[in-house]
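What follows is a short report on a single structure.
Excluded from the complex is one protein chain; the other protein chains are retained at their positions.
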Amino acid sequence: MKYLDEFSDPVLARRLLDQIHAVTTRPWAMMEVCGGQTHSIIRHGIDQLLPEGIELIHGPGCPVCVTPLEMIDRALAIASRPGVIFCSFGDMLRVPGSGRDLFTVKSQGADVRVVYSPLDALEIAKAHPDREVVFFGIGFETTAPANAMTVHQARRLGVRNFSLLVSHVLVPPAIAAIMESPSCRVQAFLAAGHVCSVMGTDQYPALAEKYQVPIVVTGFEPLDILEGIRQTVVLLEAGRAEVGNAYPRAVPDSGNLPARAMLEDVFEVADRTWRGIGTIPASGWRLSSRYREFDAEERFAVGDLRTDESPLCRAGEVLQGHIKPHECAAFGKECTPRNPLGATMVSSEGACAAYYAYRRLELVSL
Amino acid sequence: MKYLDEFSDPVLARRLLDQIHAVTTRPWAMMEVCGGQTHSIIRHGIDQLLPEGIELIHGPGCPVCVTPLEMIDRALAIASRPGVIFCSFGDMLRVPGSGRDLFTVKSQGADVRVVYSPLDALEIAKAHPDREVVFFGIGFETTAPANAMTVHQARRLGVRNFSLLVSHVLVPPAIAAIMESPSCRVQAFLAAGHVCSVMGTDQYPALAEKYQVPIVVTGFEPLDILEGIRQTVVLLEAGRAEVGNAYPRAVPDSGNLPARAMLEDVFEVADRTWRGIGTIPASGWRLSSRYREFDAEERFAVGDLRTDESPLCRAGEVLQGHIKPHECAAFGKECTPRNPLGATMVSSEGACAAYYAYRRLELVSL
Amino acid sequence: MTTVDFAAWSCPVPLRDTPAVVMGHGGGGAMSAELVEQLFLPAFGASPDDLGDSAVVTAGGARLAFSTDSYVVKPMFFPGGSIGDLAVNGTVNDLAMSGATPLFLSTAFILQEGTDLAVVGRIAQAMGLAAAAAGVRLVTGDTKVVDSASGDGVFVTTAGIGLVGPGVEIGPRRARPGDVVLVSGDIGVHGVAVLSCREGLSFGTSVLSDTAPLAGLVAAMLGSGGDVRVLRDPTRGGVAASLNEIARASGVGVSLSERDLPVPAAVRDACSLLGLDPLQVANEGKLVAIVAPGAAEQVLAAMRAHPLGAGARAIGTCVAEHPGMVVARTALGGTRVISLPIGEQLPRIC
Amino acid sequence: MTTVDFAAWSCPVPLRDTPAVVMGHGGGGAMSAELVEQLFLPAFGASPDDLGDSAVVTAGGARLAFSTDSYVVKPMFFPGGSIGDLAVNGTVNDLAMSGATPLFLSTAFILQEGTDLAVVGRIAQAMGLAAAAAGVRLVTGDTKVVDSASGDGVFVTTAGIGLVGPGVEIGPRRARPGDVVLVSGDIGVHGVAVLSCREGLSFGTSVLSDTAPLAGLVAAMLGSGGDVRVLRDPTRGGVAASLNEIARASGVGVSLSERDLPVPAAVRDACSLLGLDPLQVANEGKLVAIVAPGAAEQVLAAMRAHPLGAGARAIGTCVAEHPGMVVARTALGGTRVISLPIGEQLPRIC
Amino acid sequence: MSIAERDGTLMADVDFGGVRKDVCLQYVPDATVGEYVVVHVGFAIQRLDEQSALQTLANFEQLGILEEEFGAK
Partner (left out) sequence: MSIAERDGTLMADVDFGGVRKDVCLQYVPDATVGEYVVVHVGFAIQRLDEQSALQTLANFEQLGILEEEFGAK
């Protein structure tokens, strides 16, 4: 695929690694925000090849992982309603709710369908006018434009039996929350490349300034990640708390203006609970009042949900970078991809899942 | 099973046959009304063992066979409605409607269920309050008490989502219609035993008198049928147009009084079309006005039905005894149990089906 | 629940020739035969010559019988056994009907998502016990899982390899006029046992499925020295189907005596209640045998000496008349044709 | 319709140990293995010793390979083939993986009521052609029909008998440190071809299933004289599953080089789009071979001379370290574990 | 056979000689355990008169005996 192969080239990777080694004089701890970046790092072994002192702290950028438990339970309740067709991305099916998950509910007879795109859910709604179709709209700013367009279309086409269960989360408030944490060790950020493809880079200078951290927009292929790290180390070594862009081919400073306009119209900022972390003010999006009729939370009164998180799971600490997955006592024992206790072991972008899949050779407990 | 084995005893059968042979001096043509009797006769080979001159003319007593085409089509239309659970006896599923049958409709997704008893259909209605459950109430007077009780219960228990598609037919008017036919060759009747178990024998003396035919109430086991024939021959030989009872163990003269009372309450006499024969006045039952709310014909407006009978099928003539099944040109060729053109080839009580199953050895065309 | 699922009640013959698969194609009767003869055999380039219970082939100098059957019986557990018993005994028996000593079985499972693992375990246990009792080894297998809308509990397909002794030539084309028709015991038992617990049709009965491995009985019959020409286990479609198939394959007529048919009272009563003919009801632990006229005595004696053949008897003869047709003399002395069932009175009976 | 049926998209591992069958049990990965080892083998009184692609048994003095597989692929027709092709080639290949010459196949069909007979006919035709191409005979079979809520189109189960030559000892326990790991050609092809036409997931691709009979290739490899120790066709769970199973059975580690893996661009792109690892994607016309160190050259040469092995190459070695684990050196020079898939990324892929 | 009320309707578990089935007895309310009834689609529609049955069978037995004694007709 164009511009993926080239950015995986091992020779150039070696060159980038050599440069990183060449410019690193001190230990540095940087956080890659996006779960896709975490996956790529672990899968390709990038962390194994960096200088000893460079630590990659894995961030909370896994939308599946941070969807609050209450929202999962709400999804389960809605999906269990007769007449509902509940649509979701595949990863969400196995995320543990309080005692069950969407997959269980599906195998008990609920009509739960995995879709590739929210537009697929809208098509289902058009095809089944007698059913209520709900799409589980989770994700960062990367996914929000898709959901926005879908709701916009639903209104335009008069598709009344469609609604969105929204649980969008925003990166910049998460970065702020991470830095506000007393035990924070993060000295720089690799910002999420595709989030910035949409939102641009204008939210980051203020964060860099306030918290005195370099923030470098970074992509996902091996060379992109290495270049992101390289630029970050250069800024750290020079003591420059600036914003850089190591993914310019996909990230113009202004991001995607039509998408941002649509997001402005369809969503409004709200407080959001991040699973395992807690409520971060103004860190999420909900449907704006103009689109409130498509809000599944309003359409389906699901009553009080009594949530029930596993007491063993330390996913919140993993997501905030306080611990690495294998430092959780349950990792590989009570908690495996087969019997996941937390979302970070389920999601393809979750750190626990990545460590379990790729790193059992090094991890003593296994 | 008690009182079935004894009435199949081959030694006693031989004795009865010998008596029949002994008392028969002239050719006689008698009609067994009930399809169950036809089946038993053909299955056991009774007709093969009678004196040469005794002809058994097979009558129209096969409720599946005589259910009018319009009613089948109405059933198909109702069964095809979403939300309907259509319940029926098994035989009805393969009876040809206009171009399709209940089985086809079922395999195309309609919820068609075979039940053993109308009470089963009522149970289904209670178990599925969100669905409309319809029971196909066909049959002679034998079956009507079951349907009556079921509707009575439905009202008593307040089961609103249950209805009956009624197509009951009555034996005495059929006997009269047979005798009124100009080409009628019938000289005596073996009346249907279990119809009389319910209705008693009081409707027959008038018929015997009017048409000058002996009428002998007859059962179903080999000895019952032979005894019915024997008594009939005795009456014919003596020129006595009287009513006899060759099935006294199951037929008291008054029949079943509680059942007759229920029938009085639940049903009222109506004209009825007999498939292949035509409309016989006052020959059927429909729900009385007190129970009209449970009438599926009222509850489901199915609009105009354009019926479409196979031009080759001569089932009406078979049912009236004008021809024997193998005298129909389509018998065994275009029409087989596999590809039945008429109901008489489908029903286990139909003459065409009985001949096809049991008599292909003798029938030249096969 | 008192619903009778359509499939459990009546024989869904197609109204007209349909372009689609109907339940009747699975009935082991005329429609099944047509599907095989008109669709599968031509596509496979195989000849309709054999169509016996198993194929007899040669590999590495060994004469082998090879057979397979899928088991989709519903319900999976019924009085007297389970789908596991059928899956082992059914294939063992098909091998035995070619006169082979069954040796090895393969077992392939198609599981419906959501099926209780305990149920799967019970079935597997039953298979292990049945295999041990039959003297065969379960040596290889497979498991597939399908989504809940695409399956129904457990489907099992077993295939079996058996060894055919030298000179053993048993097959459906070997019947000749004058041969004697034997049956090893009571008929109609398995079908009634399964039907008794079909939804909506449940009736109490003392009837237990007769599922059993017949290789030992066959060995005893062959060991008697009598000329056993045809063997068949009358499963789907019952004795009626088996005898019709043999009559057609051999080009002989079959003449039965109704009063000689071993129909137990409970089977007769259940069939009477349900409007079924015991001759069309499945058996899973019985065989019909066509033997040379002079061999009937000794073969019957050998059968009766075996636990699974205690009720063996002669029920008719092969005749030159009405070739391909099976005719019975009724108890009263009349005659009636015993038809090859067309579709399936009892879907998913095995 | 643009819906993606759940079963086609993600790997439904159970949330917690469930008492029920889940799709993962059919994935050919860890859950499948546990079901076999913990439920089936104990019930059958069989030993977990072999668990090879087929069982090798002796009957009548002949050394036979015996294997079975059910085929439930969805959709039934996909670019490059159909369920019919898989049903023949899959079982032929399992026999070949024991070094046997495949001879006879049985075919058992479970048909869903309502399936177009034309579809059944197409599948049967494909099977006939595939059997002819593979040099095997379809000799016996069975057909069952289930009601429309209990099936899904056509399920096929084939079983096969093959002849194993004297001295041929090929099995998953024979790998040793130092042995070379070979693959016969491009990987991940079949899975991508099938996925490309799954409902809601349809993407255009030039990829055609690689379904093919491998007995001729195996014969060529054995004929080269090199010591071929293990053969496996990496179907469900892909090369990852096969190598993990061999590593565990033989008690060796496997060390791969990612950059040597023959992953065609179209497969890599599709996997990237769908979030799949090509090593976990099914193949239906490829084999992995573990050969003695000195034999790699000659075996590779024999493979490359055969049409189905033109792309053969070495992809790694067996090592004494990390026994039972497969580890790959990434293109960048890091290492990552290649896990045994747990459940099933791609349900009903074959 | 056990008789019980269900939904206000008299029901019985009837033995058909080895086959047992639920049957509604509302139309034959005086039926007692040990008696025989004629059953149709789950309903007893008439009591079976055993005396009458035995008498009929006895009649059959007698058939032709008079002729035999006194010569064929």
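The first chain written gets the first letter, and so on, giving A, B, C, D and E; residue counts start at 1 in each chain.
Heads up, the rule we're going with is that a residue touches a chain if its C-beta (ideal position, glycine included) is under 8 Å from a C-beta of that chain, and two chains touch if they have at least 3 such contacts.
Keep in mind that what you see is a predicted model, and the values were worked out from it rather than measured.
When the omitted chain is restored, the residue from A:Ala176, A:Ala250, A:Leu312 or A:Leu361 that touches it is A:Ala250.
Annotation: of A:Asp18, A:Glu180, A:Asp253 or A:Glu362, A:Asp18 touches the absent chain (contact as defined above). Screening D:Asp69, D:Asp269 or D:Glu284 against the full complex identifies D:Asp269 as the residue touching the chain left out. Of the listed positions A:Ala77, A:Leu119 or A:Ala270, the one in contact with the omitted chain in the full complex is A:Leu119. Considering the complete assembly, subunit A touches the hidden chain via residues 1-3, 6-7, 12, 15-16, 18-19, 22-23, 89, 116-120, 142-143, 145-146, 149, 153, 156-157, 194, 197-198, 223, 227, 248-252, 255-256, 258-259, 262.
Everything below uses one rule, namely that only the chains that are shown with their structure count from here on.
Inter-chain contacts peak for the pair C-D, counting C-beta pairs in contact. Remark: subunit B and subunit D have CA centroids separated by 59 Å (rounded to whole angstrom). With centres defined as mean CA coordinates, subunit E is found 22 Å away from subunit B. The centroid of the Cα atoms in subunit A and the matching centroid in subunit E are 76 Å apart.
Residue positions of subunit B with contacts to 2 or more other chains are 1, 107, 116-117, 119-120.
Looking at subunit D, residues 5-6, 18, 20, 22, 113-114 sit in touch with two or more other chains.
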